[in-house]
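Missing here is one protein chain; the remaining ones are kept as they sit in the complex.
Letters A and B name the chains as they come in the text, with residue numbers starting at 1 for each one.
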Amino acid sequence: MINRNRLFSGGLIDRNILIKFKFNGKPLQGYQGDTLASALLANDIHLVGRSFKYHRPRGILTSGSEEPNALVQLGKGAETEPNARATEIELYDGLEASSQNCWPSVNHDIGALNNLFSRILPAGFYYKTFMWPPSMWMFYEYFIRRAAGLGEAPKEKNPSRYEQKFFYCDVTVVGAGVNGLTAALTAARAGASVLLVDEKPELGGYLLNAKSRINNLDTKKWIKDTVKELMALENVTVLNRTAATGYYDYNYVTALQKITNHLPNSLSKQPRERFWRIRSKEVILAQGAFERPLVFSGNDRPGIMMASSAQTYVNQYGVLPGNAVTLFTNNDHAYSVAVDLISKGAKVIIVDIRSNISEKIRKLCEQNKIETYISHAVIKTDGSKKISSITVQELSEDKQSFVGEAVTIGTDLLLMSGGWNPAVQLFSQSRGKLKYDDQISSFIPDVLVDNQAVIGSNNGDFNLKQSLMSSYEAGLGAAHRTGNKQEVENFINDANEPIEFITAEVVPYVLGSKPVTHGSKHFIDFQNDVTAADIFLAQREGYVSVEHTKRYTTTGMATDQGKTSNVNALALMSHIQQKPVGDVGHTTFRPPYVPQTFGAIAGRNVDQYFDPQRLTAIHEWHIDNGAVFEDVGQWKRPYFYPKKVETMTEAVNRECIAARASVGILDASTLGKIDIQGPDAAKFLNLIYTNAWSKLEIGACRYGLMCNEHGMVFDDGVTTRLGENHYHMTTTTGGAARVMSWLEEFLQTEWLDMKVYCTSVTEQWTVLSICGPNSRKLLASLTEDDISNEELPYMRMKEAKVCGVDARIFRISFTGELSFEINVSARYGRYVWDKVIEAGKKFNITPYGTETMHVLRAEKGFIIVGQDTDGSATPSDLNMDWIVSKKKEDFLGKRSFLRPDTAKNGRKQLVGLLINDKKTVVPEGSHIVEEVSKQPPMKMEGHITSSYFSPTLGHPIAMAMLKNGKARNGDLVKIPLMNGKVVEATVTENVFYDKAGARQND
Amino acid sequence: MKYSLLNLVRNAFSYHENWQEAWTNPGLKKEYDIIIVGGGGHGLGTAYYLAKQFGLKNIAVLEKGWIGGGNTGRNTTIIRSNYLWDESAALYNHAVNLWEGLSSELNYNVMFSQRGLFHLAHTVHDMQEITRRGYSNHLNGIDAEILNKEDVLKKIPFINGDGRYPIMGALLQRRGGTARHDAVAWGYARAAENLGVDIIQNCEVTGINITKGIVTGLETTRGSVKAKKVGLVPAGHSSVLANMAGFQLPINSVPLQALVSEPIKPVLDCVIMSNAVHVYVSQSDKGELVVGAGSDAYNSYSQRGSFDMIEHIMGPLVELFPIFSRLKMLRQWGGIVDVTPDRSPIIGKTPIENLFINCGWGTGGFKATPGSAHVFAETVATGEPSKIAAPFSIDRHYSGALVDEAAAAAVAH
Partner (left out) sequence: MFVIKCPYCGERDQTEFSCHGESHIARPENPNEVGDVEWGKYLFFRSNPKGMHYERWTHDHGCRRWFNVQRHTVTDKIMQTYKMGQPKPKGIND
C-alpha cells in the first residue's frame, strides 16, 4: 500500500489509478476517487490549516460541504482558489494545495501567538479597545486586516470560462440520497419531467456508506440499480457535482455545477462551472442532515472528526484515519460507526454521555468487544498538532459534576456524534417555517411553502422504511399536481438500517477539567474560533437576541454558514437563558447554501459581452479614419478624429473651423427616433411637449422640450410632421428609451382613449448631418431634387433621392450653420456616407465628432439636456420661456411650474460667460462663488455646465447655471479653481455666434 | 465599566465574568416624556443626543425586534459626505464630523475607518458629474480630489481600467470609508442607557394615539404607553407608522440587497463606487468583500429581493476586478429601504403635533447615522427643525423645493 492509512480493499476508489499531488509542497499519492481530504488522511496527514482568530492547528472535521476547518489554497497563479474545502476537492493528477492563514508554515505559525493571548481576545474584544488614541485606529486596523482573512485571491485575471443555463421542469429533487432517488424515480415513472441534483460526484448520499438494506438488497446495489434506471429515462435530468445554492420565490432554484473542477486544468477546454437557473413547478428537498459536533474542552484538535465522516472515509474511500479510536456520543447511531471501524481493524472505545444505554446497544458492544464508558465525558484532549490522548471522567446523575477519577487514554482519532441536524437551509430560504423538535434536538420543517415537499432526514425523518414511503408519496404527489397522472406502483417493500438514529439529548456543553468560561476551549464555531465561553460572555453582556449573539461572537458566520455550529450555539443560549431552544429562535438562513463562485454568477456577461455595444452603420468607417470613441449610453460615438500628431484640442479646433468654413459631416444616427402615428398624434404631442403643435404644417419641423411632471426638463429634440397623422420625433441619444417609455406610459395608463401609436425607429435610419456654407452645394451634387432655400427652407423636411437612395432630408441645424440631416435606411447608410465623403472631397469635407458638435452648438447657445440640465431645471430656468406655451390648458409638467419654489425668483438660470482673461477654459463643473476667500467654505451661486475654447471666436466661452442669472447680464463673477487660481468672467447672454441666425437660415 | 485595553486585561484575570450588560432589557413604563420609535442607529442615536446634548430625561426607544436589526445591520457600511447639493453636503458632513469622534464619544469602537472612497468615472458625462460634485464639495469645505485615470490605476491595485467602459477618472474622498455597522447601534444603546434611556426591545408599535391633532401616546405589543413627544425613526416601516397616524408619505419601500464573499487576505484597501458600471465594493476588516447590489423597483416588506439584482452586480464586479472572479459569494441578504422621490431624507414635523419623523434615507442612511440622530434630537427637543434639517421637511414635496440627489447622480448610495 502506498498510503499508511489505506485499507487493502473496499470503498469506491479505483486502486488501479494512482494520482500524484502536492500538499504544502510535499509530493504525495492518492487514488482515483479520493478527495483531497481522504488522500491526506490516507497519508496520515491530519494538520491541514489554521483557525481564523487564534491560529489553532486544525484538521479534517467532516467529509462534505459543511467542512469548517480543512480549507486550503487550491492551485496556483491565475487559477488559484482560496478557501477550497479539502473534503470536496476531487483529487486529480498534478493537484497542488497548501494550508492557509499561517506563516511561515502550517506547522510553525507565528499567528499562533494569538492563542497565547486568547485570554484578552474574547468575543467582541475589538469593540472595547483600539480606541486610544483615536487617531490610531487605522494603524491598529492595518495589522488586524492583515491577520484576518483566510486564503488569498488570485493576482491575475481568471482564465476560466463559466456558462449559464435556464431550466424548466415539473419536479426538481435536491439531493440524491435514497429518499431523493425514490422521489425522483416515482415522479419520473408518473410521467413528470424531473431534475435531480446532488452536490457529490457519487449519487446515493450517506447510505452509500452504511450497512442498510432496501428491498432485501444491499443499499449500494439498490442505489446503483435506481440510478441506472433514472439515467435511462428521457424525462429525467441527473446532475451530480451540482449544489443547489439558492431557493427563491415561486420555486426558483439556483444550482452550481462543477464541470472541470475535478480535472487537471490543462485538460479542460470546457467551462469550469455552469450556473443553473431552475424554475420548477414542484420542488422536493431531500438534502439529508449534518451530524452535530459535541461541545467539549479541546474539541478542535486535528484528529478529531465527526463519527459519520470517519465512517465515510472508511467505507467510501478505503481510509482508516486512526487505529486507537475513541468515539464520543450522545446517541445510538454512532455505535454503527464503531462497528464499521472495528471491522477494518481499529480498536474503538466509546464514551457515551448518556446515563443509560439500551439492551440492544449493550449487546452490540459485547459482540464487537467494544469498551464503553457510559455516563462519561471527554473532559480534555491533548496533542499539539494531532490528538494524542483524551481524558475521560464519569459524570454525576445530573451531569453537573464529576464522580470518580479522571482517566487518560491514548487516542489517535477522536470521533464525535452529537446527533443530527436536518439540512434546513434551502427550505428556510424558500420562506418555509421551522420548528424545534425535542426528540432529535434540532430544527425541522414545519410550515411549507406552495408546491414543495421535504423528505427523509431533511424532514427530520430518520426511519429508513418510513421515510422511503414518504418519499414515494412526495414524488407521486408532485407528479400528480403537475398533471402527470400515470399510476406508479409503490416499489419500496422493505428497508432497514442496523441502528437507526432516533433521539439525541441536548448537550449544551460538556463539563471540562476547567470551568467552561475559564479559558477552556469548548469550540462551537470552529473556523471563527467561537467558544462556549464567548456565548456565555455575549449573554452576560446583554447580546441575548440570537442575532446579537451571532453578530457579537461571529458564531455561524464562517464559510460553513453555521452548518456545524448553529444548533449548538442555540442550545447553549437556551441553557444560559433558561428557556426552550424554540423560544431562543434561530437566525435567518441566507443564500447561498454553499459558497458560490462570483464568475459563475456573472457567466458570460464579462469582457466583450459585459454590455452590448451599439454601433452605427458607419462604425467601421470611423475606425478606419482614426476616430477616438466616446461612450454615450451603450452607443460608441466618434468623439473626435485626430490626425497623426494632433492633440484632442488641435483636432477639435480643426474640425470646428472646417465645419464653419466649408463642410463638416457628423454621424448622427444615434439620435433617438420615434415614429408617431394616429389621429390624436397632434393632441398627444401638445400634452408631451411644452410648446404648441396643433398648427404645424406637413413637412415642417419644430424643436420641442419635454418636462417630467415635476416640471423639470428631461429631453428635447426636433419633431417633424410627415403626414396628416404622422410625426417623426427625435430625442437625445441617451434619452431615447426613456422617452419611448414615457410616451407609452401616458398612452397606456392615462389617456387610454387616444389613438396614437409609437414605434422606435432609431436603428432603422442612418443620419448623416452635413453642415457648413458648402453643404447645400455638396448635397445638390448628390440629388436631382430641388433643395434650394425656397423649396427646402430652414426647419422643413423633404423626401428626396440622395445618391439614388430614398431619403428624408431635414433642414435643421444644431451647429448654427446651413445644415442638412440626411436620413436614409440604415442598410444604405454606409453607401450614402461613402458617396457623400467622396463628393465632399472637393469641399474638404471634414468628419467631426461629438466634441466638435458640442463646441459648435455652445457657440450658438443650444443646450444639451443632461449636460446643461440636471433634472432640476425648468424651461424658464434655461432661459427658454419662449418655448413654453401660455395658451395651452395643460401639458406634462405645466402645473408644477406654479409651485412656490418652482415659480420663485432668483432660481439658478442659464447664462453665458465670457472669460475675462480670454484664454482660460474653466472646467465644466467648476463653480461660481459669491465671494472668494482664502480657504473654503465659499458660498456658491452657480456652476459651469459647458465650457470650451471657441476656435471660431478665438476665445473661451462657457455656459453656467447662475442664481438669478437672467438679471445678471454684465455682472463680473468669480470662479475659484482647485489649484487656487481664481478666474473672472462676465455674464452675457448664451448665444455667442451669429445671433441673428443668418447662417443657418440662409 | 469603561472599555479600554487596561480593563480588557484586568477582566481577563476574572475570565471576563465581571463585564456588565452593555444594555439591559427594562420593562415598559406607563409614560415617557419622549419616545423614539425604532431602535436602529438613527433612533438610538437620537435618544442618546436627547439625553446627552439636551439633558432630557425619561426617554424610551421602542424596537419591534432586536436593536440594530433593520437597515443598520444590513447595509454595506459605506460612509461619505461628498453630496452635490449644499443642503445634503451640510447634513452628511455633519455626520462625518461626528463619525470621527464617535468611538471616543461612545467609548465603543465603531471602527470608523477612513480608507478613502473612490467614485469612478467612465464617460465624459461621468467626468462632468464628478468634477461638478468635486468642486461643490471642495467649496463646501468637504475634502475632494479629482483624479485622472493614471492616478486611479496607481491607487487601486488590480482594477481593470480598460473594460467595456474604461475608467476616465475618479472623485476621491479620503475622509470617506466604512464603519462596523452593528457596533454603531450597540455603542449608542450602551451610551444612551448609561444616560438613563430605556431601550425596549421586542416592542412593536401597533397604534398611535392622537387627541385633537396632538400625539398622546402609543399602543404597543407590550401595552399602552403615554408620551409627550414621539419621534418616528422607523426605516423600512415609515409608511406603516405614518398610516397609523393618518397621513401618507412620499415613500416607497423597496428591497435592497447586498452580499459578502468568503474572507480573503487584503486585496482592496478603499471603497469603490461606480454608478456607470454599477459596482459598490469594499473589503471588511474580516476580509470579506462587501458588495452592494441594486434595489428592486417593486414595493416589498419581505427583506428579500429578486436574484437578478445579485446577478446584475456580478458582471460589473468581475469586469472591474477580474481577479475576483474565482472568489465565492458567502452570503446574500436584503433589507427594506424607504425611497423618496429625490433620494433625500425627510426630517422634521408631521401633520400631527408633537409627532416628528426621520425617514426616507433610501439606500444611504447608514453614513448619516450620527448626523441624522443629532439634528433629529434637536428637532424633537426644540420642536422646530434644526438649521441643517430644515430643508428636509415633508413640505418640500408640495413646494417643489426638492433636494434632488437622484436627478444629479442617477444613484444615491
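We take it that contacts are C-beta pairs under 8 Å (C-beta built on N, C-alpha and C of every residue); 3 or more make two chains touch, one makes a residue touch a chain.
As the structure is a prediction and not an experimental result, all values here were calculated from the model.
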- Taking the full complex into account, find the residue in A:D249, A:D382, A:D437 or A:D607 that is in contact with the omitted chain. A:D249
- Give the residue, chosen from B:Q20, B:N148, B:T221 or B:N299, that touches the chain omitted from the document. B:N299
- Of B:L249, B:V279, B:A293 or B:V403, which sits in contact with the chain we cannot see? B:L249
- Task: For the chain that's not shown, point to the residue among A:A232, A:V447, A:V645 or A:L752 touching it.
- Result: A:L752
- Item | chain B residues that touch the omitted chain in the full complex | 237, 239-240, 243, 248-253, 296-302, 306-308, 340-341, 397-399
- Query: Can you list where chain A touches the absent chain?
  - Reply: 248-250, 252, 279, 431, 709-710, 741, 744-745, 748-750, 752, 889-890, 894-896, 898-900
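Operating definition for what follows: only the chains that are shown with their structure count from here on.
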- Note on the structure: Residue set of chain B touching chain A in the complex reads 3-5, 7-9, 12, 15-17, 19-25, 65-69, 73, 86, 100-101, 103-104, 107-109, 111-115, 122-125, 128-136, 138-141, 146, 158, 163-165, 180, 182-183, 186-187, 201, 261-267, 283, 285-287, 304, 306-307, 310-311, 314-319, 322-333, 341, 396, 398-402, 404, 406-408
- Task: Over in the complex, which chain A residues touch chain B? Could you list them?
- Result: 52, 79-83, 119-120, 122, 125-132, 134, 137-138, 141, 144-146, 148-158, 160, 246, 248-249, 252, 254, 277, 515, 517-519, 533, 537, 540-545, 547-548, 551-552, 554, 557, 559, 561, 588, 590-592, 595-599, 601-603, 605-608, 610-611, 613, 630-632, 639, 710-712, 734, 866-867, 870-872, 896, 899-902, 923-927, 929, 936-938, 940, 943, 976, 978
